[in-house]
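Here the complex is missing one protein chain, while the rest keep their positions.
For subunit A:
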Amino acid sequence: MEYLPNIIFAILLIAGIGYFANNVKKLIRNIKLGHKVDASDHKPERWKNVVNIALGQSKLVKRPVSGFLHAIVYVGFIIINIEVLEIIIDGLFGTHRIGQQVLPSALYGFLIGAFEILAVLVLVCVTVFWLRRNVIKIKRFLSSEMKGWPKSDGNIILYFEVVLMCLFLVMNATDTVFQTAGSGNVISQFIAPWFSGFDVETLHTIERVAWWLHIVGILVFLNYLYFSKHLHILLAFPNVYYGKVVPKGKFNNLDAVTAEVKLMMDPDADPYAAPPETGEDDVPAKFGASDVMDLSQVQLLNAYTCTECGRCTSECPANLTGKKLSPRKIMMDTRDRLEEVGKNIDANNGEFKDDGKQLLGDYITNEELWACTTCNACVEACPVSIDPLSIIIEMRRYLVMEQSAAPMELNNMMTNIENNGAPWPYNQMDRLNWKDEA
């Protein structure tokens, strides 16, 4: 029975990581429901973006307060997780603080000391984050799409971090050997006195409980990611890599349309000829997007990456003037619908069964889509290179080209362009009249 803790630990670890891996597989499958995007271009720039925007958080710090707080939690999270390495080795092999034994004591003390300081800083930042969300009432956390689960989700993540950091500090404070060694307990030495009334045996029990809860907490948190907005801690990196590397004003040209336009403009084309045989992948089921499967894999990755910070929405001119459009909601809707489609596939042995729903109408309304000025403020604001505008345009394309459902004034405008090459009903032959007008 002496190996029982090791075995329990190994089982927990395998179960925790296994369940997470399973969900990651689902996530990848869901993203692959979108159509492929060629991202083999601009490789140096893509990597530069990963370094600056994702790792360096260059866009995040454009809002100094939240950017600074986030940077601390981010650095703390990454660095403190080095400690998890030690916990895993200790757990699997039944050692205790393996680092203390194999590393020079000064180095080990420095590392743990740094972790402890970061843990306290993270606690402070997380507290401020909580206050910002629940007490200070910052506008972007109060939008209608943030009611219910998204609000709880944001708070649950903060509670997780508080609990994990506290457990880490308590674990150190009640470790009598670690405290006696007196190296690296920069913070926990001040917590240790709170437990001074306990005998060594009880202290050991508290230390063990904190240790186990800490690693279990980390595994639970890891598995919480998939069900939460918090996936950005992983997906921000690929998402930034696949982010837009051409000027923001440049929208993609639909190849399927190009083929048809070329045919129409070709004087030698036989209008009655059968369409040329091409690979089935070349023919889109429809123009534009009415559901998540019509979007690109990058757009779907965008949806999973969104952490609902709302910087996009807080910069959106439509949203600022009370319109229904919120770029954040566009991303949340896309993700929620994609999850719904994913669950549908799970429930139907790997096949999607029509559920009579789609992204357009059931999640995103025409009113939201037609409120967009395509100004790119949302794209500029996103700290992780999400492009809500591209989804809006793709859905407008569906409305216009598949449903002829543009607002009447826009239909008039487009008819004018078709007839006389201007959005107004002026004669093309009058195009140079300005030259001679007084």
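Heads up, the rule we're going with is that a contact is a pair of C-beta atoms (placed from the backbone, for glycine too) under 8 Å apart; a residue touches a chain by one contact, two chains touch by 3 or more; residues count from 1.
Please note the rule applied: contacts and distances are computed from a predicted model.
K.L.:
The complex lacks one chain in this depiction; which UniProt name from "HEAT repeat-containing protein", "Cysteine-rich domain-containing protein", "ABC transporter permease" or "Chemotaxis protein CheA" does that chain carry?
P.N.:
"Cysteine-rich domain-containing protein"
K.L.:
Looking at the whole complex, which of A:N22, A:Q101, A:N155 or A:T373 touches the chain that is not displayed?
P.N.:
Of all options in A:N22, A:Q101, A:N155 or A:T373, contact with the hidden chain holds for A:T373.
K.L.:
Check each of A:I187, A:L325 or A:C382 against the chain that is not shown and name the one that touches it.
P.N.:
Looking across A:I187, A:L325 or A:C382, the contact with the absent chain belongs to A:L325.
K.L.:
List the subunit A residues touching the unshown chain?
P.N.:
Within subunit A, the residues that touch the unshown chain are 246-251, 253-254, 257-258, 260-262, 264-265, 287-288, 315, 317-318, 320-325, 367, 370-377, 379-381, 393, 395-401, 406-407, 409-410, 412-414, 417-418, 421-424, 426, 428-435, 437-438.
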